[in-house]
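I have a structure here, written as structure tokens, and I will follow up with some questions on it.
A single protein chain has been omitted; all remaining protein chains appear in their positions.
Then we have chain A:
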């Protein structure tokens, strides 16, 4: 029978179970545990736990994410999107580091260690001084530079009218030119046992 009322399946979640899994932190600070950590302590922790991928100054190593830098680049040809230049909320940094970092060894940091590492990331983005101590008490005082530059999906207003309606079916344009070719860039993985030269031979025969 379809469920028009509860089926009374499942069992009550205990307080400890909810606490173990419910770690998310919202922009208004909801979910933050009591605790604190300094830039100074964060620098050591970052060096030990994070710098092998993210660099000593959070500037990123190789292809690994840059956590600092990129101020004022968002309208450039190649924007550099970091915690400092892009992220709208500090809560996200705390929440993500706490739950999912270090990569490959997640959920190993204590609350105070997360505060310290986040304080160091702020410092590496020149958003706080080197004697700064981040805590649940002053968390909301930190201003994220890009916080005001996000808009909720506006495609219904900016695109849907423009991309709807009658379409041209014949004699739509006079000339067509090729302006860009992927083969010139040549970054697509090739099949090793099928050398490209075979294609030319085959094409001639066919």
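Here is the rule we go by: contacts are C-beta pairs under 8 Å (C-beta built on N, C-alpha and C of every residue); 3 or more make two chains touch, one makes a residue touch a chain; residues count from 1.
Everything that follows uses one rule, which is that contacts and distances are computed from a predicted model.
If you look up the hidden chain in UniProt, what protein name do you find among "Na(+)/H(+) antiporter subunit B", "Sulfur dehydrogenase subunit SoxC", "Energy-coupling factor transporter transmembrane protein EcfT" or "Electron transfer flavoprotein subunit beta"?
Record says "Sulfur dehydrogenase subunit SoxC".
Identify the residue among A:43, A:95 or A:112 that touches the chain left out of the display.
Residue touching the chain left out of view: A:95.
Since one chain isn't shown, list which residues of chain A touch it in the complete complex.
Where chain A meets the chain not shown: residues 2-3, 5-7, 9-13, 17-18, 21-22, 24-28, 53, 62-65, 74-75, 77-79, 81, 83, 86-89, 91-92, 95-96, 99-100, 103-104, 106-107, 149-155, 158-160, 162-165, 167-183, 185, 187-189, 191-194, 196, 198-206.
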